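Of the protein chains in this complex, one is absent; all others appear in place.
This part shows chain A:
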Amino acid sequence: MSLVLAAPRWRWRRPSVLPGFGLTLGFALVYLSLIVLIPLAGVVWRSASLGWPQFWAIATDERTVQALKISFGASLVAASVNVVFGVIVAWVLVRYRFPGRRIVDAAVDLPFALPTAVAGIALTAIYAPNGWIGAPLVALGFKVAFTPVGIVIALVFIGLPFVVRTVQPVMEEIDREVEEVAATLGARRWQTISRVLLPGLAPSILTGFALAFARAVGEYGSVIFIAGNIPYVSEIAPLLIVIRLEEYDYPAATAIAAVMLAISFVMLLVINLVQAWSRRRFGYGA
């Protein structure tokens, strides 16, 4: 009798003998709502209450558009640099054995651990016109600190571990037999790498790129010291939010934040889609 009743009933959770489901889920949901969801919804609500004309006027303001262009442009360049060098670093760490490899491997996570303000002043000291690298570059006619190039330098630093740590585990899982087969069939080493290995790594490289890009777009601490922060030239979007807040121009700050949030969520969606596609196509997540 009870079997007949239980079988067709739709349940939103599978029964379990373990206790504490209601308590832990309830606490997690309340905490998540109070700390993250309600405050974030506030941004959406406040920008919606601006009304479309005012929102559009702020979002298309010349200074806002330039700041967004600089943020996204510099992030795109930095994430691309990270893909090139990140893949090389991951390859070297996975495939080659050399003295100090373990230390180098551990050091890759430094940008995760080093506070962004510290990274910011350190990079500025190096690339300033009187710095260790800045001075020789100025002599050659290149100015790095206090220009958009400086922004890219800071974002490369911040984004590096994302590419390496996303690509590295996938590289470790590559079946060596695949390469042996390619070699047996007459492929040269370069052909094996470019036609056999890289396509399999593509989803993880793409994910690493997207993670580094997403992080770079929102980055603030490491950039503001080295950027010079000249409006229309080297002023990033997060800094413009801070400037608007300091002017008590909350509507402008909220509108810029809403634009950035919208783009971040699209990025998050793309990352999830790439990972889902990768799992279907290659049988493992990126």
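The rule is simple: a residue touches a chain if its C-beta (ideal position, glycine included) is under 8 Å from a C-beta of that chain, and two chains touch if they have at least 3 such contacts; residues count from 1.
Convention: contacts and distances are computed from a predicted model.
The unshown chain of the complex is recorded in UniProt as "Sulfate transport system permease protein CysW", chosen from "RNA polymerase sigma-70 factor (ECF subfamily)", "ATP synthase subunit a", "Carbohydrate ABC transporter ATP-binding protein, CUT1 family" or "Sulfate transport system permease protein CysW".
From the options A:64, A:147, A:254 or A:278, the residue with contact to the chain not on display is A:254. With the whole complex as reference, residues 12-14, 16-21, 23-25, 27-29, 31-32, 35-40, 42-43, 46, 85, 88-89, 91-93, 95-96, 98, 102, 104, 106-119, 121-123, 125-126, 132-133, 156-157, 160-162, 165-166, 168-169, 176, 179-180, 183, 188-189, 192, 208, 211, 214, 217-221, 225, 238-239, 241-242, 245, 250, 253-254, 257, 260-261, 264-265, 267-268, 272 of chain A touch the missing chain.
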